[in-house]
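Excluded from the complex is one protein chain; the other protein chains are retained at their positions.
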């Protein structure tokens, strides 16, 4: 916790920038030398998070064009810190002056005002904006490349629930889920549910309201034994990272909350021999994690996002200077739900954490040869 | 993550010891000088976690008598590291030799075997045993004292669900919950539910099975603005700590997973003026946390525990050396559920995290005068 | 050590950029909110380190114009990370291709080549260039402001020795030293010695050689008790920071190496009462530090810089691919000595360390009101 804007210690990244400041950026420290990376590759993931993409997202229009400022030479990482940056362009900061004294419900306005004694940059949520997750995605794109290149690890998040509508991917292969999730605006591989989710979003946007949902993430091909007991268990490190995404209010691994209602004999995963002769478990209620360590089974977790706090309809709040209650209209361009744009962010955070633990555990060399 | 056996950076503690080694201990670094602490006070909390207390816990008999080895002089903390230790006495290590090759389902045996290349201490789960949480409680007792002494903060966890049976504390005051939770073996302040929970545990113990459940925790009197954006949000740091408790598989803050199915207009907490003239919110769906910062409302979260993995009835597993599937009987003295003993552990972890963040944010002085 | 490009944990800064890359930058994390800072102020210190200033420095011509990218709003720090950057413009990278296989004596070329398996950016020393200290100065300018604003702390480094020529400041006041050191190119407040030093530099530049020297630094008005036992003693943290400046090979505090030849009765500093009624010591052989803590006396230390490794005259080296010994000419624009330009760097590093320790110890609030 000592550096609150840095995540990780082996594959670590430090975040900076504000929603309406000059830029959003990250500095990655610890990425092994010799990894081929390009602005193009990073851009692909970043584009999946970009605002203004479709009817289900905010209409703020940003290019989010990544620039590599350091740490890459002849298209390969050098072992030095990698600074990645995007520049802000479409801020409308005047929208926000009115919220200095009348905090928006559901946002960080009030505690930030008190904590920083009115010095915080309140424009567009400033440092607390979802826009900072663009930094997570820049770091994540490097981590994803590193993990796939070295260990064949794949990370596949998708929209599992949205506005109470559940998806069902039971008939799909991993590859299908990976591909289909990005075939639609809501990032749901179950195309029937995707359509219903989209309709629900359009409806709530129309009525000035917003929706929440659940992102499910699976991590494949993780070697046995990643994770560092006892405070750097996979669950500990993943949850710490995931709760840094604005709007996340819950996480569960494997059978999670449902598992807490079962008996041990039902929830224990029995070991057996796979067709390839390896050690597997017949079920995966543990979500691929025992004692905080990877078991070799897919790591699975679900993340609960609250409905977006910025809504167009009339709300009540308090003027914390005059201590009078007021009506409040939050103008501006809102995401009617953060879930679809959060899918690549979850992928990214998961990648950064697994890369960090893999390096710590010696699963990836410090220099790629 | 860089020191996997240390949690925190301002009020930090480092953990050592194994289930069947000589001892379990912690070294606390960063506790302000001038705090009065005694072995007696620490012992009180430790006794609530102690094994062998009742029919709902393991019958392993340990005194768990705390000894202060350093950092306290004339009954006050000096500012130097505080080493606290309990000695192990009632180990039956021979029980465990058989599990080297035939990992117990639900335990860390298999990934630990692979990770440490057979060097890990497998006796009683070794480093992965729930027994290490005695260290969490020793550290937590100091943190609880510090928080209450300086900020009047109270932390109250209790058994909210067990074996699918839910508690209802809606008619109870904070003080009643605080007191009643420890009036029964299952740590549930709703006495009717407590009785049902106890019956369920006794029944499953009889049939050689185990139960899971949910612990709910509330933290009162937290000043506004605790938490450090963006990676040391309260949710991030609390979840990291809580997932270090063995058997935890889920956490949610405020309305959590249920909130993800609501609309923004339903889930946003509206600000208003309290009777005392302060800023409050009418609901507390945020669990007292916005933007990762405390809002001044109670911090609330729920923790899902899986059913205890050690069960007396017959299970199947794989001998990972011979690659033959086997029957497995796990002998020894098991907790039929870990939930009741986990209640003081959740309190402790919450206290350590809030103390850490409070010190980081300047809410507690470095020396108490 | 876990983040090798980050220094500090309370006032921390992360460094990025290379000599011949796009830029050099820092991200400061932990600076209290509410500190007024401007690009102008940072620029003033940066200009004192800038290349191409005079006959005693390299002729590489860089504007080194600082840009604040984040963390400042309405001219004050917000509590969010502060990114500061300068852009590179006058690189001549083609100069360096020849050194890939024939490492320059005294530079990091050879160990960097081996460590990073030829992936390191070797242009201009890349990450090992003295140019990265521009980042130290940017961070340091903020730390200096913070320390002076909150505690009245002043930090005054100057050239104490150069090419074997010693300065004598015995007749000067602190204010005179502070002012006179920047009245000449060699940064020496003793003007007679300054002239001799300058002449020596010009002479060695002419003969294609280089000089080393010693920078002395004093820190005034440090409150008693800064420093964190036992591994964050003032000496430990200052030395760690100072040895990160390229070309530093020694440091001593107070009477240092000379003190090691004295008797205890000679070297102990006797306590007495100052004219203002405070606690002082009659001598200051401890350099203002006992037990790693500040005593209230000025903190003093001396830093040994080796002669600049880049020299124009002919040298011998080894081609590490062919394993043949070769003649080597290092072309390009060299500093004939790094000492004068290092003076503001030493000030900066000292400021960052003292700010870090002061925040850790609670001597500066987290938010300035």
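Chains here go by letter, A, B and C, matching the order in which they are written, and residues are numbered from 1 within each.
In this text, a residue touches a chain if its C-beta (ideal position, glycine included) is under 8 Å from a C-beta of that chain, and two chains touch if they have at least 3 such contacts.
None of the values given here were measured: they were computed from a predicted structure.
**Q** Given that one chain is not shown, what are the shown chains it touches?
**A** The undisplayed chain, in the complete complex, is in contact with A, B, C.
**Q** With respect to the chain omitted from the figure, which of B:4, B:51, B:250 or B:361 is a touching residue?
**A** Hidden-chain contact among the options goes to B:4.
**Q** Of the residues B:117, B:173 or B:276, which one touches the chain left out of the display?
**A** Residue touching the chain left out of view: B:117.
**Q** Taking the full complex into account, find the residue in B:30, B:246 or B:361 that is in contact with the omitted chain.
**A** Among B:30, B:246 or B:361, only B:30 touches the chain that is not shown.
**Q** Of the residues in chain A, which ones touch the absent chain?
**A** Contacting residues on chain A, toward the hidden partner: 2, 9, 80, 229, 361-362, 365-367.
**Q** Please identify, in ascending order, the residues of chain B that touch the omitted chain?
**A** Looking at chain B, the ones touching the missing chain are residues 2-6, 9-10, 12, 14-18, 21-23, 25, 27, 29-30, 33-34, 69-71, 73, 76-83, 115-117, 119-121, 123, 126-127, 367, 369.
**Q** Under the stated touch rule, tell me which residues of chain C contact the chain that is not displayed.
**A** Interface residues of chain C facing the absent chain: 1-2, 4-10, 15, 103, 105-112, 114-116, 125, 127-128, 132, 161, 163-164, 204, 209-214, 224-225, 227-233, 235-237, 239-241, 243-244, 246, 248-257, 259-273, 277, 279, 281, 285-287, 290-296, 304-311, 313, 315-318, 320, 323, 325, 356-357, 360-361.
Here, only the chains that are shown with their structure count from here on.
**Q** To test your reading of the model: what rotation angle superimposes chain A on chain B by C-alpha positions, in degrees to the nearest 5?
**A** It is a rotation of 180 degrees, to the nearest 5.
**Q** More than half overlap in residue numbers between the two sides of the chain A-chain C interface, or less? Answer same or different.
**A** On the two sides of the chain C and chain A interface, the residue numbers are mostly the same, over half being shared.
**Q** Would you mind pulling out the distance in Å between where the CA atoms of chain B average out and where those of chain C do?
**A** Averaging C-alpha atoms per chain gives centres 46 Å apart.
**Q** Report, in whole Å, the distance between the mean C-alpha point of chain A and the mean C-alpha point of chain B.
**A** Averaging C-alpha atoms per chain gives centres 26 Å apart.
**Q** Please tell me the distance, in whole Å, between the geometric centres of chain A and chain C computed from their C-alpha atoms.
**A** Averaging C-alpha atoms per chain gives centres 39 Å apart.
**Q** Counting only residues that touch at least two other chains, what does the list for chain C look like?
**A** Where chain C meets two or more other chains at a single residue, that happens at 2, 9, 80, 367.
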